[in-house]
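Note that one protein chain of the assembly has been removed; the remaining protein chains are unaltered in position.
Per-chain residue numbering starts at 1, and chain names A, B and C are given in the order in which the chains are listed.
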Amino acid sequence: MLYYYLLVSAIIFTVGSYGIITQRSGIKILMCIELLLNSANLNLVAFSSYNGNASGQVFAAFSIAIAAAEAAIGFAILVALFRVRDTINLDNIDILRW
Amino acid sequence: MNYTLLIPEILLTILALVIILFGLLMSDKDKNMLGYLSAAGILASIIAILGTSGSASFFYFYNSLVIDPLSQVFKLIFLTVSLLVVIASIGYFKNNPHQDEYYTLLLLALVGMMVVSSANDLISLFVGFELASMSTYVLAGFEKKNSLSLEAALKYFIIGSLSSALLLFGMSLVYGITGSTNIPVIIDYFRANPLLAASSLGVIGIIFLVAGFGFKMALVPFHMWAPDTYEGSPTVVSSLLAAGSKKMGFVAAFRLLVLFAVAVVPLRLDIQMAFGVLAVITMTYGNIVAISQRSIKRMLAYSSIAQAGYISLAFVVTTQMSVAGGVLLALGHALMKGGAFIAVAVVAYMVLSDNKNAKNTDDLENFAGLSKRAPITAFSLLVFLLALAGIPPSAGFIGKFVLFYAVIIEAVARASSWLLLVVIIAILNSALSIYYYARVIKYMYVLPPTGDKIKEPTPYVVALVLAVIGTIGIGIYPEPFIQMAMNAAHVLGV
Amino acid sequence: MFSDYAALIVLLPVIGFVLTLFLGKKLPSGGAYIPIAAILGSFIISLGIFLEIYPDKVIQQSWNWFAGMNLGILIDPLAIVMLLMVSFVSLLIHIYAVGYMAHDPAKPRYFAETSLFTAAMLAVVLSDNVLQFFIAWEIVGLCSYLLIGFWYHKPAAAAAAKKAFLVTRVGDVLFLAGIVLLYVNMSQIIASHAFTLPQGNFILQFKSMFDAIPQIDPRQLTYITLLFFGGAVGKSGQFPLHGWLPDAMEGPTTVSALIHAATMVTAGVYLVARTFPMFVAAPDSLLVVAYIGGFTALFAATMGIVMNDIKRVLAYSTVSQLGYMMLALGTAGIAIGAKAVGISVFHLISHAFFKALLFLCAGSVIHAVGTNDIREMGGLFSKMKITAITMIIASLSLSGIGVPLIDLGIPVNIATSGFFSKDAIIEGAFEFGDKTGNFIPYIFAILAALLTSIYIFRLWFMTFSGTPRSEKHAHESPNVMTIPLIVLAALALLFGYSQTGFYNYLEKNFRLMNVFVPVHQEASPPSLIITLLPLIMGIAGLLISYAIYHRRMLDMSKLVSSQNPLYKLLIKRYYEPGLSADIIGVKITHGVAAQSGEFVDRKIIDGLIIDNVISNSLIKFGDVAKKIQTGVVQNYASIVLLGIGLLVILLMLGGA
Partner (left out) sequence: MALISLMIAIPLIGAIITFLTRTRQQARAIALISSGISLIISLFLLSRFSSSISAPQFLESTQWIASLGVNLKFGVDGIGLPLVLLSNIVIPLTVVFAWGETKQANQFYGLILLEQVGVLGVFTSLDFFVFYIFWEIVLIPMYFLISLWGGPRKDYSAIKFFIYTHVASLVMLLAIFTLYFMAPPVDPFTGQRTFDMFYLLNSYQIIASPILKDAIFLALLFGFIVKMPAVPFHTWLPDAHVEAPTAGSVILAALLLKMGGYGLFRIILPILPFSGSPGKLITLMAIIAILSILWGTFLALAQRDLKKMVAYSSISHMGYVMLGAAALIPLSVSGAMFQMFSHGLITCVLFMSCGVIQHSAGTRIIGNLGGIAKHMPKLAFLMMAGFLASLGLPAMSGFVAEFLVLVNSYITLPTFVILALFGIVFTAGYHLWAMQRAVFGTYNEKLGHIHDGAGYEIAAMAILVLLIIFFGLNPSPVLNMMTTNANQLVALAAGLKGVIT
């Protein structure tokens, strides 16, 4: 049973990773990060059930809360950036380099 | 339960909340005092921690936090850096209407780092990590009208979140294998079941943890954010990031990875080897790329990457000596790099006072003749740079000395040629780094000044002088610091 | 009582040097009287010591110096005759120089340096150990360098000074190598207890060296003596290190007289004489000495015939005469043993007198006419009678002319000192030929005698006879210059009469130090023709020169032209200056060796390895490596994930 959860989690993780690498829009990349976090949450919950203790679920609860905060900050930064640069296409945000 | 040992964290949290509350009530001008308030709180915390030195360990909140020499050393590092940054910020953010938010975020980030250094549980570790990370994301983008600052924040945020996710994923796998989030339990479980730890799931878990911590430590290839962020952020924030939050990665890695390497015999060599490779690549890459930088902040960022490479040597041999060396160099680096960024901030102040619309305030050209224009800053930066290069007597030298010693004696004891190779590369790197540090020194001392002498703002001067005293002081009287580092390393049972 | 003040012999001129150097400017005549007084003091002390120790005492004083070395004084017959000669000749030349240098603004420097030179030369003579000998020897060379380059603003003088120092330096290094080898051998036989150094004796003392001769491996002894001789070759201008001496004539003429005729150049001969017991124990080396000496005598004389510079002629003559002295040590050393030292040193001293005289006369002439070129002189006899007469005495002495009344049965010869001294040498060479069947050195010697006579009378006739060939108004030199000439002329005439006493005195030399040098029985006296041959040669030379240069009986213009390959070879000095300076100095050493080293340093070590391979490649690598940092955050993420992949590979493969 655990196997399937882990497989799904791995798939979600892969999708998220792929998205981060390929997407250009800041919003999409934020979403992909959420996917990554949630694949980990899925793991935690599945292991919690498998191991028969609750700490995994507690951990997941913490992480969901944190993910929410993180998303808020991320969007805030994107908004601020959009105000200054008129774009959230990450390919164009490369003044800082080398 | 006796919570006196937690007073610093509690005090700082309350202070953070008080500051944001005050900020609502205060006029913009009065907010200038908030910096002094924060500095006072941090100073009080430092005193509180110094007052509780001892070698025992105390556990809190169902074993999720531990107060032991390791945590105390790192808390001291974080507090010291924050103190320097806060003092410098008094000058940097003078009359800024958002000072209350700045100090709150800074204090919260500080609390996050302190929690990480005390974390004895994956959950508290993660929460502390995120608290510190998120506060610093915002700090990096604090100049919200400045597109560079925002770009820095964005990159920091995206790579940071990615790393958090990787870290969490790694933690979930570790939890899955061991069935616990409590670090001592996890380690004991691995010690008892080394084969499980060495299973592919276990190894992948470890790798994700390495990636997560490596992001904070700015190890190649997880370093990519660091140069951009350090360059773009407000300079005092760069100082905090490079000198402070980076060490958070190290303390977490010490707690988790060193213990892991010690406990899991079958994997020990592999982990050491992996860190050996990472360390060598990191220091070499950092130093070589630093050579071709014109922006001092960016150069310091790469130098910071290189220093992370040196500190990672602690993981390459995982002995008490090496961890102590790592702790010492982390301490030294906090002072040197923190101070160096503050010096850069003075230069930015100087350049902006020449010309309000100046761009690239940290360009090498602006350092020309600094010794004439801002002698204290120039001298401080000279001390920091030489210390970073590992010239005695300085904190940088003592740290490198102990680290290199730890590696070379392992190389000799194990008759291991690859360890010898690692340490020789480290040494050549150390020499190579002189090249770009010396170039800055040349600009400051040899080239003619491009403007008049300025009056260096007092807060900066205080911060710089403190950092210089710390950097040289540790070099001249390293004994207590070595003791502290050895005690800290002893906690890990190495 | 004089022997207590032996050290003053050296110290007085040293004090003279210091005083003249610093105070000379403020004193009349550039402070010349200080060194004159000092050297007079040295001479008086030497004379006192001579009277004290004659006939069979030796003075030895020694002080510990450093590292088992010592400073010391050894005055034996050999040393005392040299001391007397050096201090006396030096004194005369200093007096002469007061007149000769009267118009030179740098007089104080001149007198300081000659004073230092005299001190060093005296120190060479009375050294009791080879290290001190070498040190003084080097300072002598230094003074020679300084004085040749006295008119340093003349490029030729500066170049000649350098050449003199460098060429003699080659010899000095050989000498030093000899000392090294000697020291090592001594310390080895001491360490192996084959030889014990008596209490109060030091390792490099001559006495210790002589005592240790039987214990030293003969082959090593040959090496040591050959190396010592190498030093002598350099200092005494023997072939092949002779080239510096003619060039050294760029210095003031008084310097040439003092250093490059009478004293310093004889130091090489003195070295061989001083260490003669070692040479006797290494007959192979003596043979080398004989050949080199004989060859040099002839070789230098051939160049003497064609030179037009009055001083150069004399310089080649000096080289040639030094060759005679070496020849004497070599051949007579083998043939008749201990007496060789006497024969050689006797010639050394008589040569010192007449050659110093020749130079001073030349100086007087140059002083008068303002040129060195004998082709521009002529007819000076009437204007400079004293100079001309003293010079003809010196020339007669040099060519060994006298009336051998003894051979006619009359007890006393009427002859110049050169007659006595040179005859003995040529006889010694004949003796050598007689005993070994090897007449080559003798042939060298006898041919050189002919050439000597030719070139010196050519010089005299070209200078003093005939009609003036230039417009210069010449006049006789002042008394301060002519009096030394007369004194020296007297010595050149009369010194020869001390021959027997001199030989007897010097023969005892090594015996007084308890060092055994074999004395071989002289063979039956040679036939009359052999005895008279040198004289015949001398007179023949005189007649030839008289015919050619006074009577102008032959037209020399055909011979004396660059069309004549032999003349060209001689006037170009056998191409030696080109060889030593251009080919060895500039082309090989500077051009090939030094430049290739420079190439390796600049282009390979620095340029290729440090700058290119290390420095530039690192900087370039940094420029490339930083491009990874594209600024696009997705790439960053990709690299993070790539890194994880690499770690997985590393750990999984390693862990498996």
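Here is the rule we go by: contacts are C-beta pairs under 8 Å (C-beta built on N, C-alpha and C of every residue); 3 or more make two chains touch, one makes a residue touch a chain.
As the structure is a computational prediction, the values presented were derived from the model and not from experiment.
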Across the complex, visible chains touched by the hidden chain are B, C
Missing-chain contact, candidates B:Ile183, B:Leu219 or B:Val423, resolves to B:Val423
The listed residue (C:Leu8, C:Ala158 or C:Val403) that touches the chain absent from the view is C:Ala158
Among B:Val262, B:Ile408 or B:Ala488, contact with the omitted chain is made only by B:Ile408
Filtering C:Asp56, C:Asp582 or C:Asp601 for touch with the omitted chain leaves C:Asp601
Missing-chain contact among C:Phe2, C:Phe111, C:Tyr183 or C:Trp460 belongs to C:Tyr183
Chain C residues touching the chain left out here are 65-68, 131, 134-136, 138-139, 142, 145, 149, 152-155, 157-159, 161-162, 165-166, 169-170, 173, 176-177, 179-181, 183-184, 187-188, 585, 589-590, 593-595, 597-598, 601, 605-606, 610
Touching the unshown chain, chain B contributes residues 386, 391-393, 397, 401-402, 404-405, 408-409, 412-413, 423-424, 427-428, 430-432, 434-435, 438-439, 441-442, 445-446, 478-479, 482-483, 486
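Note that only the chains that are shown with their structure count from here on.
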Taking each chain's centre as the mean of its CA atoms, chain B sits from chain C at a distance in Å of 77
Between the Cα centroids of chain A and chain C the separation in whole angstrom comes to 96
Distance in whole angstrom between the CA centres of chain A and chain B is 25
Expected list for chain A, residues touching two or more other chains, is 20, 29, 90, 93, 95-97
Contacts with two or more other chains occur in chain C at residues 626, 629, 631, 633, 637
Listed in rising order, chain B residues that touch chain A in their complex are 122-123, 126-127, 130, 134, 137-138, 141, 144-148, 150-155, 157-158, 161-162, 164-166, 168-169, 171-173, 175-176, 179-181, 227-229, 231-232
Chain B partner, complex, touching residues on chain A are 13, 16, 20, 26, 29-30, 33, 36-37, 39-41, 43-44, 46-48, 50-53, 55-56, 58-59, 62-63, 66, 69-70, 73-74, 76-78, 80-81, 84-85, 90, 93, 95-97
Note: in the complex, chain A contacts chain C through residues 17, 20-24, 29, 90-91, 93-98
